[in-house]
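Structure incoming, see below.
Just one protein chain is left out here, and the rest sit where they should.
Up next is subunit A:
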Amino acid sequence: MNGSQEILNALGFQGFVHLGEGNFELINQSTDWFETIVTQAIHEASGLDDSSAQSTNNQGAEIPSSSQRNVRIANGKTFDDNDLALNKPFKLAVLFPFIENFLIDANRIWLSNTETVVDSGVWTEQGADGNEYQLVLKAFSVARQSMLLIENISDQFPEKQGVYQRMRELALINEKLIVELNRRQRSLQKEILKTIEQKASMRELEKEYQHHAAAVMICQSDGHVEVANNALVNIYRTESNGENTYQSLLEHWVNEAEQIYPEIKTNIEAGRYWEGNFQTTSFDGTKKVIQLSISPVWGEDLKINHYVCIAYDLSDFKVEDEDSDESIEFDFTTKLPNRRYFWHKFEQRKASADSRQVGFALVLIDLDNFKQINDEFGHMSADKVLVTIGGRISSSVKHDDFVAHLGGDEYAILLDYHANELDTSLITERLLRVINEPLMIEDSLININCSIGITTYRGEEISNNELFKQADLALHYAKQQGKNCAQRYHKKLEKRPESLKKIQHLRAAMIQRQFELYYQPQVPCDGSDNYRAEALLRWNHPTKGLLYPGEFLELLESSGLIVSLGYWIIHQACRQIKILQDEGLSIVVAVNISAKQLHHASFYKELKKAIKKANIAPSSLELEITEHCFVGEEQSVIKLLQKIRELGVLVAIDDFGSGYSSLSYLKKLPVDVLKIDRSFITELPGDTESKAIIQSILQLAEALDLKVVAEGVETEQQFRFLLDYHCHYIQGYIFSPAVKFNQLAGLLKRLKVTQTRK
C-alpha cells in the first residue's frame, strides 16, 4: 500500500477507508492541509465546549476546563494529534458537517458495490493557518472496501472561481441594465397615458416632460407631432427645433425598426403596445442605438388618436457591431430567443427553404387574457407563467424547430416540413393541449389558454413581412373565434371586419352602462317566504331596444368580454341584494356564471370582493354554472367550488340533465341546488321519458339533500306535476317573467304558492 500512499499525497488526496458506523481510518500519511483544517475544526469545536460548559455552569454543575485542546469526538473518546496517525479509527463526520451530509450519498455507493464514484461538489474549509481550502469528496468501493477521498483543489480553484466570477458579474450588469430601463420606460408610458386621460392639454404635457431624461414624443395618429422634448432633440441633434423637423419621425422609426422587427407596423396600426431596440440614424448622420416604446392612446370613439413614444439612447452601453452576426439574443425572462433573434432566424430559414427543398411553417402563439394574470398575481408570477409556457412549447416541438419569445405573451415557432403539405392540426392540437395543462400560481391552479395563428411557406413570392402578417391575421382570427383555438391562414381571412365591429359595440355598451339586470322570481312550493330570484342580463340597445342574451351572449363569450362584464354582474347583483336586505327582505339571488368566467384566474378573489364590498351574507348569493364548466377541468373546478361554498356562497347546476354527466356523478360535485333543464319541463306532462327523468332528478336530490328549481314552467299542468313530485322552487311565466329590479320586491311579496299537493 506504500506506493499508492505516496501517489495519494502527491495528488493532493487524503484517503480513508470506511470501517462502518462513521469510523474512518487514514490510508495515507496525513497531509499538511488536512491537519490544518482538522486543527481548525477542533478549535471551533472546543470553542463550543466553552459555551456549553458555561450553560452547565449556570445550573451549578461541575465543568471541565474550557481551554483544553482535546475535545470529545465520540464515545467518550477525546481527540488529539495522535488521532491523525494511521490505522486509528477516526470519526470524520463529527468534525465536518459537510462530510456528514455526504455520507448519505456515499453509503449508497458503498452498499451498491458498483464501480461508480460519487462526488460531493466543492466545499470550503477554513484552516488553522488562516487559509481557505477548497475540497471535494469522492466515494467509491474498491475490492469491497468503502473508500473516501478528500481532494484538495485549492490550486485549480482560483481559475474556476475566476470564470464564474466574470460570468456572474456580466450577468449582473446585464440584468440591472435591462430591468432598470424597462422599468423606467414602462412607468413613464403609464404616467403619460394617465396624464392624457386626465385631459391634460398637449401644451401642459410638453411643459411637464420638456426636461425629462427620456426622449418623449407624442404625435397624432397621422404622425403630426404635438410634443417633442429636449432629450429627443439631443438624440437627433438638430439645430432647428421647429415642429416640422420631427414630422416624419414615427415613420422614420418604423422604417428603421422594420429591418429587425418587421411586425412593428402591423402592431402599431392595430393599436398594440410595442417596444424594442434598434439602430437609428440621427439627422446629422450619426448612428445610435435606441430603446423605443410606443403606446397608442384610444379616444372615446374607440379610435387611436395619439401615439406616445419614449426613447432611450443606448449608444453608451450598446455598440451595434456591423460585421458580426451577433443577433443571437435571448429573452430575459424566458431565456428563449427574443424577437430580434427570431427575425434573424426567420429570414435565414425562409431564404434557405428553397435550396433545402423544404417548406416551412410560421406559428404564432398568443396567450389569452394574460393581462389579467399580470394584474391579478403581479408581474413576477406572470413571468413565471411565461417561463413555464415557454418551456412547454419548447418541449412539444422537434429539436430542429425554432421557438422564440417575441415579448409580452407572444411566442413564435419556425418549423420545416418535407412533405408537400403540412398537417398543421397535429402541431396546433398538441400546443393547445400542453399550454392548457393546469398551472400553479401561488395557491391557485389555473389554466392558460392560447390562440394560435399559423401559415406555411413553400417558395412562393412573398415578402417576410407579408408572410408574418398572414400568421398574425390568422392569430387574430383565432382570437375572434373565441380564443383557445388555432387558425391556419387562408385568403378568405383577409376580409372579416364584421364581428370586430360588433365587439366594439359590446365594449362601448359596457362603458356606457347599457346593460341591466332583470330578475325572475323562483317561488317556493312550500308557501314559505324563502324568496329567491335569478338575475338575468338585458341590453338596453340604443336603437334596437331591449335585447336578450340570446342575441349577444355568444359574442360576449367569444370575445372574452364576458369576464369583465361577468364581474360587473356579480357586483351589481350583490349591490341589489343589499338594497333588498336593507328593506327587510331576505332573498337568494342566482347569477349565471359561464365556464370562461369560472376559469378566470381572479374569479374567487373578485367574488369575495363583491360580497365584502356590498356587505351581504354570502349565502344570499348563488352561482349557476352548467355542467360544461367541468369538462376537462373537473378536479380544479371541484376544488374551486368547494372554496366558494366554504365562503357560504351557494352553487347551482344549471340546465341539469342535459349535460354529459350521469346522475350518480352528481355525488362528487360540491353543489346545493339543481336546476332542471327547461327542455324536460316543456315536454311535461305528455312525455313519459321527461317525466321519468324529472322524477329521478327529484329523488336523487332528496337523497343528496339538494334543492331543486324547475325553470321555464308555463302551464298549470307542469306546475302540478312538479308540486306533486316535491320540487322545491318554481320559476317561469306561470308566475312572472323577469322584471326590472325596482319591481322585484313588490312582486315577490305578492307571489305565493297556495295550492297543496295531491
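Heads up, the rule we're going with is that a residue touches a chain if its C-beta (ideal position, glycine included) is under 8 Å from a C-beta of that chain, and two chains touch if they have at least 3 such contacts; residues count from 1.
As a working rule, contacts and distances are computed from a predicted model.
Missing chain, UniProt protein name, picked from "Tll0287-like domain-containing protein", "Nitrogenase molybdenum-iron protein beta chain", "GTP-binding protein" or "Cytochrome c": "GTP-binding protein". Touching the missing chain, out of A:23, A:39, A:101 or A:682, is residue A:101. Contact with the omitted chain, checked across A:4, A:131, A:145 or A:161, is made by A:161. Across A:111, A:171, A:270 or A:511, the residue that sits in touch with the chain not pictured is A:171. Contact between subunit A and the absent chain runs through residues 44, 48, 51-52, 55, 97-98, 100-101, 104-105, 121-124, 134, 157, 160-161, 164-165, 167-169, 171-172, 175-176, 179-180, 183, 332, 335, 377-378, 380-381, 383-384, 387, 442-443.
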